[in-house]
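Attaching a single structure in structure tokens format; questions to follow.
Only one protein chain is missing; all other protein chains are in place.
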Amino acid sequence: MTTIQMPQLGETIIEGTILKWLKQEGDQVARDEPLFEISTDKVDTEVPSPVAGTVKKILVEEGATVPVGTVVMEVDDGSGASDAAAGDGAAEPSAAAETETSDGSDAEATPAPDATPAAEPTAPAAATTAEAPAAASSTVTAMPDRGPRSGIVSPLVRRLAAEHGLDLATVAGSGSGGRITKKDVEAAIAAGGAPAEAPAAPAATVTPLRTPAPAVGTAPGQGDTVEPMSHIRKAIAEHMVGSIQTTARAWTMVEVNVDHLVRLRTSAKEAFRERHGVNLTYLPFVIRATVDALKAHPRVNARIDGDTIVSPGSVHMGIAVSYDAGLIVPVIRDADVMNTVGLARAIADLAGRARAHQLRPDEVQGATFTITNPGPYGSVASVPIINMPNAGILSLDAIVKRPVVVDDAIAIRSMVNISMSWDHRILDGEIATRFLARVRDDLERWDFAEDLGL
Amino acid sequence: MASTTVEAGAAGHGAEPRGKRTDDGQATYLIAIAEALWEEMERDERVYLLGEDIGAYGGAFKVTEGFLDRFGPERVMDTPIVEETIVGMAAGSAMEGLRPVAEFQYADFMSSGYDEITTVLSRYHYRSGVPMPVVLRGPSGGGVRASSFHSTNPEPWVAHAGGIKVVCPAFPGDAKGLLKSAVRDDNPVLYLEHKWIYRRIKEHVSEDPDLLVPIGEARVRRQGDDVSIITYGAMVHRALEAAAALEERGTSVEVVDLRTVYPYDEDAVLRSIEKTSHALVLSESYRYAGIGAEVAATIAEKAFEHLDAPVERLSPPNLPVPFSPPLEDAFLPQVADIEAAVDRLSAW
Partner (left out) sequence: MRRPAWLIRPEGQVPYDVANDAMHALAERRLADEIPDIVILLEHPPVFTAGRRAAEADLLWSADEVEARGGLVRRIDRGGSFTFHGPGQLVGYPILHLGARPDAAGYLRGIEDTVIAICRDHGATVGRRVDVQTGVWSGDDKVCAIGVRLMRTRVTLHGFALNVDPDLAWFDGIVACGLPDHGVTSLRRLLDREITVEEILPSAVRRIATTFDLAFDDAPAEVAAAFAPARDVA
């Protein structure tokens, strides 16, 4: 049902006189067809119908003068069930009869009960099915005229609708000219608005970003510092929660004897810096070994894409870098064609520019695998969160001297724990473990000296 | 004559400005400014004042009344009517390690010192590496029937220069805390005190001599959900008045007082827009290429997906402030204009 009011034709025009009803109760009206003539102290005009339908009620006498905003007429547009008497078929506009009901009332339109399903329906039935598919479900309210500005959707409304899978065609606009406002969308979401498409996105991708409301007793108290979440903090939060909710995370760790690596680095670092201009850390060695293991076990370098698993031909190594704004993962592209020197330079370059906020957007995208390196801060084992859509993330923790059994004797060796969080949807424990063993073996056995270009 | 009459000015002869608070301990904006200067001069001997008629006369608005008696002519220095010399002296003495606070009788007249402001103050640190701890103070703004030479809002002139911070407090507490921060800042700071606020607004102001208000931080003066008004200076008070009226009509308005216009608190602005999705940027500086234009552009760039309506600006046109009272009222954004703009935004 749509109510028609005495229109507002300017702030100083406060009332209008109905000169003539152009439609009577029961008359059909098309959208924008004049319903009545009015006269105000400034102008005369005819008032058009905002909807197509049937004139239900005329509420004001011809010649009466009423304030702007007074409801003067009701037009049944077939949208509201409130006044539509179910059995009153004759008086209902045809559109109402088109609504399919569960009791099979549209059988009236079917010529004969024994018609074969494949038979062409008769013309009226064809019109029925052709015109009203969208309005068929009784749970979807067809929107009447949505106003001249209903197509103007603000960036916010578009985003909210997308985030909540809301079909804007089902939302009535309360803004000027029928525009859908933020409040309209929020109300529709709160009311559990109609989803845009029947097969909803997997629930796992809907990530609550922040706790909706503080629990009782957790309000900030005296002496507490309250700071708003930065945009980057929110993005990280969203990304991490999304990963936890999506991946089937498992974790595996190996112990690696890096005694000879430590000796190599100690002896080579000065010359390396002089020769190549960057510091020699352990990370390039580990990346070098990891890349080799990824080439041997391409499934660890893979990602899920719909119902398929994609194994890229190259290794683009993401390295987690912490900086003042939070955490960022610049990507060493084509890490599989680099030697240790190339990796060391790439790491120094990307990490330096990350901390200086100078990375380009394409430099933080497209990682096929990720390494995080909390070791320098002293952790001996970490369980990182997978950087989606990667299959795994490798953690390099602190190198520490430990008593270890070597050839049945206890010796002191520089040891490191290298672990990986991996996505059980993509790979299984055997591959994960073989992969980590390969990383360990490479690190323990390779002679990196020749790879340092010294 | 047996009796002498001491004219009661803003700060009183030789008396601490704090003694000029109201009986219940409130300070006007003007007294808060005087307190900040007084306390900083007591704290740090390198701080000194210079300007036209600030000593014997106590300043055009009597901000520095009593300072000469307390701090002497070497630290409360009357200058000739030459703004270029005032800024030049301030810059030179800052290079030598002093911390000058220079006063323009009206902020409008800083244009006479503009070469020293832009060429020296804003650039010299970048050129030589020495700190440039200069504060330039001046009464700015309109609404007091003072015509076009005494009503200017010059904050965009200096914000455009680069290298000079620009501060525009709206409340006594902020006026005091920001001026103290400005004096202690090693960068040049333009401190614009709105003359409409001077004696109109008073509040309880901290007596802690080390209570600073950080430069570059906005403050949400009123929380709201429907529309954000981003503003500063005297317009904060108009925005609050409009917000109260709008609340009665069911529109919940958030008022963000920028306090510093360069560099301004982008995060605070974006946070507010994220909440309300409707932005009214209100400023007394010109609309064209003004402070409001900068804020509006940033909102459009960085909060696009949070906007439910176009960003609206409300500021005067690029014209001299009119002398005729009805014209000045039409020129400056009024409470009714703000209400109408908020109505437009919420109805969009």
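By letter and in written order, the chains are A and B; residue numbering begins at 1 in each of them.
The criterion applied here is as follows: a contact is a pair of C-beta atoms (placed from the backbone, for glycine too) under 8 Å apart; a residue touches a chain by one contact, two chains touch by 3 or more.
If you're wondering where the values come from, they're calculated on a predicted model, not measured in any experiment.
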Omitted chain's touching partners, listed by label: A
Given A:R149, A:H260, A:R353 or A:R402, the one touching the chain that is not displayed: A:R149
For chain A, the residues touching the chain missing from this view: 7-13, 19, 32, 34, 39-40, 42-48, 147-149, 176-177
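Note that in this section only the chains that are shown with their structure count from here on.
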Chain A-chain B separation of Cα centroids, rounded to whole Å: 43
Residues of chain B touching chain A in the complex: 267, 270-271, 277, 304-309, 347-348
Complex interface listing, chain A residues touching chain B: 154-159, 175-176, 179, 181-182, 228, 230-231
